[in-house]
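This report refers to the structure that appears directly beneath it.
Partial view: only certain chains, each at its native spot in the assembly.
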Amino acid sequence: MVRITIWNEFVHETSNEKVKAIYPRGIHGALAEGLRGEGRTLRTATLREPEHGLTEEALRDTDVLVWWGHMAHEEVSDAIVDRVHARVLEGMGLIVLHSAHGSKIFRKLMGTQTGRLKWREADEKERLWVVKPSHPIARGLPEAFELEREEMYGEHFDVPDPEELVFVSWFQGGEVFRSGLTYTRGKGRVFYFRPGHESYPTYYDPHVLRVISNACDWAAPGDSPDVSYGHVPSPMEPIR
Amino acid sequence: MVRITIWNEFVHETSNEKVKAIYPRGIHGALAEGLRGEGRTLRTATLREPEHGLTEEALRDTDVLVWWGHMAHEEVSDAIVDRVHARVLEGMGLIVLHSAHGSKIFRKLMGTQTGRLKWREADEKERLWVVKPSHPIARGLPEAFELEREEMYGEHFDVPDPEELVFVSWFQGGEVFRSGLTYTRGKGRVFYFRPGHESYPTYYDPHVLRVISNACDWAAPGDSPDVSYGHVPSPMEPIR
């Protein structure tokens, strides 16, 4: 059983009529609906809830956290960011969506603290190409898929080289973007996925949902070794 | 259902009494016994069978191929090596054990064509340390485990940098070795795992079996994208 928590800033949907029309139940609501499936539980949490909905208990009961944020990154409390960070190091998976490249948690995990990129809102076509077809996150997809209108994100994307590059995006206006990236931090697996501007119905797209769903499976923690740190005596005892 | 085929040279066990005593049913027999589990089928194939037991049909019905060879690498026919190679590119997983670093198939897949390393048979203790605890191949293991006596393999190991380094071995005599390495070739996932000299009962060790079992799960192909190559017309049609 994979326990997924979808975290959404949930500010655009309450303050902008156009966005509200696209996501009447919020981006988190659309994702919770789209990611439903056997062998998993889904719950949501949002910025304006107490502790942003990310209490110690909520995180302890989360295997994979999906994160969407944009205009209110700075409203997320540092204490909660540290709590999420600690859980990632312990093994919780983290799926970082679209403008969450600028979220405190992603910047902290990357070490660059910037997550800078180019952007343009011009209703452009995005075509995502699979560049690592063997990857579990690419399962069930065609070799490429399109989003008719999306915000453009362009290189250079100021993040560390990913461990694995799964997708590269082509944009009509002339840019490319490394749009599906994997990382490990501590025991936690992190996946960044580019699409999902709030003014487009991207999170209803079946390919996009398939990617995020695959990523949740990929990032779910297993029975990983119990690793110890700190002082060790000498000579070491034989290990059994 | 993961369909596993264990390929073994099966020459030491028939020509050397000491090895025969350790592996009376062959290394393949020990592995077939040790890797049994729900959700998988196991069969074996050996060098002296027609087509080395690796007919077109046998390979088509194999999701993951485990390979052990040592003294008779050159007896493996190039045509069969090409057949296995083609299946790996199509998506079949390949688990390469111990002295199979020198096998034709591994050398061909690596591109270095050598797989050179240092070695010594001196009944030394090997301690394997997990250096990537988040990796699926490390599941269910302690952070390190020991083999009381093994052949030593030492760096430099002349292979391309792995995509992921899962284990590093320590040897009593002063050497280290990158002993668990992952690669992708085409759609196929490849895992090299160091332990398993024929004169030690290594393939009865529960930790070793756990690693190989995990590797079979990790390397099993999924529903990966159908990738096309060659000439494409212009302008491209919209992709749906």
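Before moving on, here are some points about what is shown:
Note that the chains are named A and B in the order they appear, and that numbering of residues resets to 1 at the start of each chain.
Assume a residue touches a chain if its C-beta (ideal position, glycine included) is under 8 Å from a C-beta of that chain, and two chains touch if they have at least 3 such contacts.
Every value quoted in this text rests on a predicted model; they were computed, and no experiment measured them.
Copy number for the full complex in this structure file, with 2 chains shown: 4.
Just so we're on the same page, only the chains that are shown with their structure count from here on.
We define each chain's centre as the mean of its Cα atoms; on that basis subunit A and subunit B are separated by 33 Å. Across the complex, subunit A meets subunit B through its residues 91, 127, 130, 132-136, 138-146, 163-164, 184, 186-189, 221-228, 238-240.
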